[in-house]
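Since the structure comes first, as structure tokens, the remarks are kept for the end.
This part shows subunit A:
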Amino acid sequence: MTAPVGTARADLDGRAPADCLLRISDLTVTYGLRSRQPVHAVVDVSLEVHTGRTLALIGESGSGKSSIARAICGLAPVERGTITMDGYELTTAPDRPVAAGQRGIQIVFQDPVSALDPRWSVWRSVAEPLLRHVPSSDDRRERAMVLLERVGLDRSFGDRHPHQLSGGQRQRVTIARALAPAPRLVILDEAVSALDVSVRNEILVLLDELKREEGLTYLLISHDMGAVAQMATDIAVMYLGKVVESGEAARVIREPAHPYTDALLASVPTVSGDIVDPSFRPRGEIGDTAHPPPGCRYHTRCPLAIDRCAAEEPLMRPVRERLTACHRADEKVNA
Partner candidate 1 sequence: MIPTLVRRLIAIVPTVIVATVVTFALVQITPGGAAEAAAGPTATPAQIAALKRQMGLDKPVPLQYLDWLWNMIHGNFGQSVINRQDVGTEIAQRLPVTLELTVLALLVALVVGIPLGIVSAARRQSRLDAVVRGGSGLGLAVPEWLLAMFAVDLFALQLGWLPPTGFTPLSENLAANLQGMILPALALGSGAAAIITRQTRSAMVEVLDSPFVRTAWALGLPRGQIYFRFALKNALISVITVIGLIAGALLGVSILIERVFVIPGMGSMLVDGVSQKDFPVMQGVTTIFVAIVIFINLAVDLSYTVLDPRIRR
Partner candidate 2 sequence: MAQVVEQVAAARAVAAPGARVRRTRRLGPVLAIAFIVVLALIGVLAPVLAPDDPINQDLANQVGGPTAQHLLGTDSFGRDVLSRLIWGTRPALLGTLVAVATACVIGLPWGLVSGYAGGLVDMVLMRVADALLVLPGLVIALAITTALGASLTNAMLAVGIVFSPGLARVLRSGVLTVRDREYVVVTRMYGLRPWHRMIHHVLPNAVAPALIQITLLTGIAFLAQAALGFLGIGVSPPAPSWGNSLSDAYKFIIVDPAAVLAPGVVIVVTVLAVYRIGDYLRDRIEIPA
């Protein structure tokens, strides 16, 4: 295990390494590894999710955050690196998805439409994770009903079919299903992105309650800074497959150390209307994951870019009690 690195981070972030539930070390996720144009969705990413906290992975689409979620679940191809859950190495398991499930990992996806089999009644979908371990159909049904009540749905929903439910209700069902095997870590992959704003809030509140009541740990994946600000205890910002900043949510949001984080925050409309200095806005469009820019991947859009940024890729280093990968992080002064 990479203890030395962990210790260094512990000093920095003030959290004991023993609390680390999920550790991702130098993970590289590559699609089409043997094809003509392999796509490195995630490159050399290291993250830690600590028990009882909510780590938010934030970034634009194409940043690789969904790939990390899938890699954890064993649903995306890992080229290099390790993912360890509670000391058990998932990446070398013979059947990775099963291993992830057994170790207490579950996932809630974004699209409530395709998350549930339209031909299955709601309770059957919720109880499906229990199929292997609970042979009795009645038992499973009862447990499914209990779970439905847990997520704020009346038992009568159990016998309905997904097309009879609203988007928010379906998402509750998906959450209930994820809770069925009593997981420890729940990955929320854009879980509220497809919902109306009003419903979104209800679901976020529900998730918060469940976290406290069940003692869950969340990995929240989102491009929506608003949801992140509401739920996250820790944040990791991703750009084109790499982590550019990570640390406690409060710190990162209050004073971002990386220009890209600045830009993301700037995209959140606030009531007072105070938006961060527009000079931090990124220029142009997000790059191509298959052909990333040399040096710092963000340099082509960064308003602070200097020559060094195009030549040399910045490494993650501790700056002001969080980690960030920017050559100019030390000199940055807040507005």
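Basis for inclusion: all candidates are chains of the complex that A comes from, given by their letters.
Note that in this section a contact is a pair of C-beta atoms (placed from the backbone, for glycine too) under 8 Å apart; a residue touches a chain by one contact, two chains touch by 3 or more; residues count from 1.
Everything numeric here is computed off the predicted structure, so don't read it as measured data.
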item: Selected neighbour of subunit A [touch, this complex] from 1 or 2; value: 2
item: Contacting residues of subunit A [partner candidate 2, same complex]; value: 73-75, 97-98, 100-102, 105-107, 109, 111, 114-120, 125, 128-129, 131-132, 181
